[in-house]
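Quick one: this structure, given as structure tokens, is what I'll be asking you about.
Only one protein chain is missing from this complex, and each of the others stays in its spot.
Chain nomenclature is as follows: A, B and C, assigned in order of appearance, with residue numbering initiated at 1 for each chain independently.
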Amino acid sequence: MKLRRKKAFNETTFLLTITITLFFAMYIAGMIVFKNNGFARLQVFLNLFISNASLIVIAAGMTVVMITGGIDISVGSFVAMSCMMLAHMMERSGYGAIHSVLIVLLTGIVFGFVQGYLVSYLKIQPFIVTLAGMFFARGMTAIISQDMISIKNPMFLSWATHKIYLPFGGYTNRKGVLVIPYIYPTVIIALIALVVIWALLRYTKFGRRIYAIGGSETSALLMGLNVRRTRLFAYILDGFLCAIGGILFCLNTCSGFVEQAKGLEMEAIAGAVIGGTLLTGGVGNVFGSLFGVLIKGTIETFITFQGTLSSWWTRITIAALLAFFIILQSLLASSKLKKRR
Amino acid sequence: AQESAAPAASDNLIVVGYAQVGAESDWRTANTQSFKSTFTEANGYRLIFDDAQQKQENQIKAIRSFIQQDVDYIVVAPVVETGWETVLKEAKDAGIPVILSDRMMDVSDPSLYTCWVGGNFIKEGEDAGKWLIDYLKKQGRSNEKINIVTLQGTIGASAQIGRTEGFGNIVKTQPNWNMLAMQTGEFTQAKGQEVMESFLKSYPDIDVVVAENDNMAFGAIDAIKAAGKTCGPNGDIIIISFDAVAAAFDSMIAGDMNVSVECNPLHGPRVAEIIQKLEKGETVDKIQYVVEEVFDTSMDLPAVKATRLY
Amino acid sequence: MNEKLKRITHYRLFLPLICLALVLLVNMIKTPTFFHLSIKNGVLYGYTVDVVNRASELVILAVGMTLVVASSAGTDISVGAVMAVAGAVCCYILSGGAVSVNEYHAPWILGLLAALVAGTVCGAWNGFLVSRMKIQPMVATLILFTAGRGIAQLITKGQITYIRVESFKLLGANIPGIPLPTPIFIAIIVVLITSIVLKKTALGLYIEAVGINPTASRNVGIKSKQIIFFTYTFCGLLAGIAGMIATSRIYSADANNIGLNMELDAILAVALGGNSLGGGKFSISGSVIGAYTIQALTTTLYAMGVSADQIPVYKAIVVVIIVTLQSEEFNRYMRKFSARFAARKAEVAK
Partner (left out) sequence: MEEHQHVVLTMRGICKSFPGVKALQDVDFTLRTGEIHALMGENGAGKSTLIKVLTGVYELDKGEIRLEGIDHPIVNRSPEEAQSKGISTVYQEVNLCPNLSVAENIYIGREPKKFGRIDWKTMNRLGAELLKSLDIDVDVTVPLGHYSIALQQMVAIARAVDMSAKVLILDEPTSSLDELEVEKLFTLMRKLKGQGVGIIFVTHFLEQVYEVCDRITVLRNGQLVGEYPVAQLPRLQLVAKMMGKDFDDLASIKSLRKHTPAEDVVISTERLGHSGTIKPFDLQIQKGQVVGLAGLLGSGRSELARCIYGTDRPDSGKLHVDGREFAASHPIDSMHAGMAYLPEDRKNEGIIADLSVRENIMIALQAKRGVFKLLSRKEQEEFTDKYIDLLQIKTSDRDAPVKSLSGGNQQKVILGRWLLTEPDFFILDEPTRGIDVGTKTEIQKLVLQLADQGTSVMFISSEIDEMLRTCDKMEVLRDGAKVAELDGDRMSQESIMASIAGGER
């Protein structure tokens, strides 16, 4: 039969294109507006990655669970718990850096397993499970220690402060010091994790099942996919990524305390959504989330470069830019969809 | 690196990047205001202000951004004491001196920052304790058993740690003082009230409430009144508080609060002084306390309040 | 007898009620004074009064949140921030912009109305984004979640604005001569009015229909977008009311702390009440019970002297236990398990 088909295009790719285009538009706008303040320097761009390395990994994990139609709001607290564990183990309990890191990774897997079990096998709503997870991890952080612990473990610090210099883009600042662009190992780890997750989602059965159950859980079940196990693994993967994220976060801040990483979950969710992931599941891409995070980072960089905003204006401006972006994205998407109809 | 400081930018202003915690309290707002009114173009400065919304990550980002913006000095009021190694090293590598305000930083290498300006929380706590000794002596209750409860600040905050420790130092010297309970009221009035309500039900005879900031004290006062008790100089319960913001003076004048130990937020001028010295190439003291007083109801409070800026 | 028991256990609110009872039972054992009531200054006084009193804002928010969840299968995470905005607007009007006043600069009712309008406007903005712009609820409300406290601070210029007038405290404390705190009554009134409206009109049905299947609802003539818009606006209004209570309790606008983290508790209350966060069928009474359960838990932990920043751990454990007990899947496992157990026992008996 001859079939008339609605114009071939794919929401995911489309939203991703919007996001990437808007990101570059925004960044270039920043270079023009703040051209006298050094916004165009390579290091400013690299700082986006340095400061957001952990968020990139966490947003990737968030993307995975969001594709299944779930959500994980425990990530911020979990990061705090990871940092506290690292700090406490290395500074108070005499563990080595490597052991501590491995234990945190394991904890991430266990944490993901428990949350995943509750979500997939007991069918409790993800929001509630991870809300409990959020409370639990934050409270546990306080139970481990109510102090602020600085990490002074030499090995850990050497990881944290090991600059990897780039061979180009250096400049001399006003103090006459030659500043050479650099990144930290955290950035490389984050990017590797991102690529691995991307490949996992695209090229493995597990990855495709995640999309399938997000698209329609009943259908996936009736098509003979093991929905529960897939979802469980998605949360385990998320837990593992959160642990990596926690470690990267700790490499950036080198300390543990109760209030750490508050609200990180919202940043991760915002990053994923701006990157074109649907909270309803089935649609999403980790690279989208990467750009979502970078967009948020760029907005924040604008604010620091602006440099005169008071606290309230900072919040309002961030929200306004966020609103602008979300609404623009929604308008573009819906006008495109209309054309399709 | 300070000698090599290049002459200021074309407009000859000294560029200062200030990474503030947020605007979580009146104290903080007064502190910000102090910086904004000191580092004006008229005074020869350009201030780049960044508000971290109470998040350390944001402050780290801000410091990195200051480095890229080629500021002459970085001033940080750290959200927390820990975790600054990496980014301070970046500032040092770029040759930019860092001045700390309000809270300390816990770093392995003290040369990472130039100096620190702030109040002495432990001393504040001790001052409060000493005030109580005097006050009880005046009332002739020195040998009575005194039951105390403490509304702590947000656990882990420097102010909470310092004030708890300072007051604790005095408690240890007074065998007749009995610390019934300590619970955090998270520096807010509402939580202070809620926790105080709970204290009042569990402990029928409380003599002294130590609230680690004024807001929690206000909440505690409300809870006490609601429970049918009285507080203040003429009441059943003695209220000791910290910060001495304007509202605390109102409360003392109204006879609800006994004492408030000042925590001076006006760090701006002090930091400006330091920067001037550094510009001239002089060395500065590593630790610089700001002056702090104790205000209680025995003073002419309306007159004192009129002279205060916050 | 057995039939009757079954009927009771199948009653929708059975589990939420059991949970509340359990929390209270723990109290009875752990803190014997928990149920003591006494009269002080003509006012009822005791832990239980505190629970009911302190839960008022949460109850009010939970009502609005229930409707939002039911109609849009999404949550409004901005309610806490909206409370702060409402409080700030009110205090700004009443103080005329000063930091602390001892008398009103404008009639009290004007401040109240302004606060409610502010809440409603915020809700309408969320509703607009969700219903018209088709933005996912959590993301749409993320905007006000981020901006709300900023707006509130902008209004109060970053300072805590005090209204030191006795009558201002009435909304959050006791009206002289009435033995219970005012918030309790406000919460009851909100719950009653909402339930009556939902019962006496088709609104409840519409909300459920839209939450379950917006396309089909549209086809049968329900204006899905309007309904969703309405629930968000109403949720905003209720957040405004809750904000007024919270403000009145501390007779000041504290932009940073009013309603802090309340959104999470409100969502939790909805879920503990046995409502699905996936939209559709809902029960207001369930959410209300959920809200009281959460507050009872918090007060209990305070009474037991648990440190505030460790409280979340216990809260998490209790929440997980409660939702697990409520989960159908879990009950299925249990039934299967007990059937197998019975079978084995029968075998052994043979």
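Convention: contacts are C-beta pairs under 8 Å (C-beta built on N, C-alpha and C of every residue); 3 or more make two chains touch, one makes a residue touch a chain.
Quick caveat, the model's predicted, so the values are computed rather than measured.
Within the entire complex, contacts from the absent chain reach the displayed chains A, C.
Touching the chain that is not shown, out of A:212, A:266 or A:322: A:212 (per the contact rule at the top). Of the listed residues C:39, C:216 or C:342, the one in contact with the hidden chain in the full complex is C:216.
Only one residue in the set C:206, C:251 or C:302 touches the chain that does not appear here, and it is C:206. Which of A:94, A:154 or A:224 touches the hidden chain is settled by the complete complex: it is A:224. Residues of subunit A that touch the chain left out of the display are 1-6, 8-11, 199, 202-205, 208-209, 211-212, 214-216, 218-226, 282-283, 341.
Counting over the whole complex, subunit C has residues 200-203, 205-206, 208-209, 212-213, 215-223, 280-281 touching the chain that is not drawn.
Here, only the chains that are shown with their structure count from here on.
Mean C-alpha positions place subunit A and subunit C at a centre distance of 30 Å.
Inter-chain spacing, taken between the CA centroids of subunit B and subunit C, is 34 Å. The set of subunit A residues that touch two or more partner chains comprises 142, 146, 258, 310-312, 314-315. Multi-chain contact residues of subunit B (touching two or more other chains) are listed as 23, 32, 155. Residues 71, 118, 121-125, 127-129, 131-136, 138-140, 142-143, 146, 258, 266, 269-270, 273, 278-280, 310-316, 318-320, 322-323, 326-327, 330-331, 334 of subunit A touch subunit C in their complex.
Per the touch definition, subunit C reaches subunit B in the complex via residues 33, 40-41, 43, 45-47, 50, 54, 99-100, 153, 157-160, 162, 164, 173-174, 246, 249-250, 252, 254, 256-258, 260, 299, 302-303, 305, 307-309. Chain contact summary for the complex, subunit B toward subunit C: residues 23-26, 28-29, 32, 155, 181, 183-186, 188-191, 193-195, 197-198, 201-202, 215, 218-219, 222, 226-228, 246-247, 250.
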